[in-house]
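Up next, chain A:
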Amino acid sequence: MGNDELLEKLKELFPDASIEQGNDWPELLFEHAQVADGKFLEVVQTLKSTNEFLFNYLFCETCVDWKTHFNMVYHLESTQYRHSMVLKVKLNHEQPSIDSLSFVYRTAEMHEREIFDLFGIVFTGHPNLKRIILTEDWVGHPLRKDYDDPINMIKL
Partner candidate 1 sequence: MIEEITTAKEGEMVINIGPQHPSTHGVLHLLITLDGETIKKLEPNLGYIHRSIEKMCESLSYRQFIYSTSRMDYLSAHINNHACAMAVEKAMEIEVPERAEYIRVILDELTRIASHQLWWGAMAMDLGALSPFFYAFREREVITDIMEETCGARLTMNYMVPGGVMTDIHPNFVKHVKDFIVQFKSKIDEYDTLVTDNIIFQNRMKNVGLLSAEDAISYGTSGPTARGSGVSCDIRKTHPYSLYSKLQFEEVIETGCDSFSRYLVRVKEMKQSVKIIEQLIDNIPEGDFVAKTKAVIKLPKGEFYSRAETARGELGVYIVSEGGTTPYRIKFRSPGFSNLSALNHMVKGYKIGDLVAIMGTLDLVIPDIDR
Partner candidate 2 sequence: MLSFENISHGLHNWLSAIMSETPVVLIELTLVALAAITLFAALGLILVYMERKVAAVIQIRKGPNRVGPMGIFQTAADTLKLVMKENFMPDSVDKFLYKLAPFVVMITAMLILAPMPFAQGFQIWNINIGVFYVTAISSISVIGVLMAGWASNNKYSLLGAMRSGAQIVSYELSAGFAILSIVALTGSLNLNDIILSQQDGWWIFKGHIPVWIAFVIFMIAVTAETNRAPFDMAEAESELTGGFHTEYGGMRFALFFLAEYINIFIVCGIGATLFFGGWMPFHIGHWEGFNHVMDYIPSSIWFFGKTFFLIFVIMWFRWTFPRLRIDQLLNLEWKYLLPISLFNLLLITVIAIKGWHF
């Protein structure tokens, strides 16, 4: 499916989300309230199992700290149709939490542990949510913009 067609289809399916054409792929942005209470899993399941989309390959999962809020960014691809899309969810900055995708895409488990480690986002329903890269006793989440470590970081 081409990007334009995909954009139309997504608009039909998710009328309340903000959808726009990004630099490469259609971008679907949800506010956190729209996908709270387990609705996010439904959205992802729809994207994964609807015959038109079949987004079965989560090739990148990451997070961006925009100081006022976090953006979870999921890059999805269909190995059958070879089309891709970007799924974004806005999370609030105080208590960021979102449903874990580790039972939908198993690769998400490691990615989410990394994001938990470096951004401090809590994934509800994650089977083994603990730090994976930093030591257990590490204080703070270093990829947040307000992270500061005067001992280890030498600023240029």
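The candidates came about this way: all candidates are chains of the complex that A comes from, given by their letters.
Simple rule for what comes next: a residue touches a chain if its C-beta (ideal position, glycine included) is under 8 Å from a C-beta of that chain, and two chains touch if they have at least 3 such contacts; residues count from 1.
Values in this document were obtained by computation on a predicted structure and should not be read as measured data.
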| item | value |
| --- | --- |
| Numbered candidate touching chain A, per complex, among 1 or 2 | 1 |
| Contact set on chain A toward candidate 1 in their complex | 22-24, 56-60, 62, 64-65, 73, 75, 79, 82, 102-103, 105-107, 109-111, 114, 118, 127-128, 132-135, 142-143, 156 |
